[in-house]
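Report on one structure; see the data block that follows.
Shown here: the complex without one of its protein chains, the others still in place.
Moving on, here comes chain A:
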């Protein structure tokens, strides 16, 4: 008898790493692929195209205020004669950096808090979750405003403020995942092998909690871009001389009836970026679950 008497032919091709599996499966998700394409285009637009472009974001053409689009100024100019196309690119840099950083930092902190609270439970869970509750019951927008005033305006400060007040939802999410995941038999199996608690938490349980975390990250990126736009709109975010998509909206508000395109362009950029992140998050979540057939 063959030593592989119970063998059944397994579907699919040869072995592959987890990473390549995720990529392969992600590429099957149409909406995610389109979103990924759009996001890459936006990244190139914001970070690469300006290198080959003629205008500085601060360049003003005072002879052509509120200018309509023409061959020199593709999207026209604003109230100070800035080239809208150039400012969209440079503004996107700041908005994207803020969006990414303000999503990554709080999720890291949230994972650590949530993992310890959910895994160890008991007193530690109680302490960590009551702190989380306290943070959650703070009305965040006034605090944003106050902190922005105290710490001053600036990109770094915005990121710190968002991180400081943005980790609680992630912590709760991760705690909930860990509470249920730690009851799995494979967690007990790991314990029986002699795996340390930290390794069980971060090597066994965390990968199983990644799907909702990732979706949360992509939503937060979108949310942070929106919040930055909101704060800048109120004049509390990035200094108005620095172009961001939010600042461009702010500056355009008084001109909304004179030159509505000044509102529309940054608005569309924010909309498309946030929407693409959300679709990409959905795609990644499905791609990262090897049990799900695509």
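Methods note: contacts are C-beta pairs under 8 Å (C-beta built on N, C-alpha and C of every residue); 3 or more make two chains touch, one makes a residue touch a chain; residues count from 1.
Rule of thumb we're sticking to: contacts and distances are computed from a predicted model.
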Leaving aside the chains on screen, match the unshown one to its UniProt name from "Probable chemoreceptor glutamine deamidase CheD", "Glutamyl-tRNA(Gln) amidotransferase subunit C", "Dipeptide ABC transporter ATP-binding protein" or "SCP2 domain-containing protein".
"Dipeptide ABC transporter ATP-binding protein"
Sole touch to the unshown chain from A:40, A:108, A:151 or A:189: residue A:189
Missing-chain contacts on chain A, rising order, are 3-8, 10-12, 14-18, 184-186, 188-196, 199, 204, 207-208, 210, 290-291
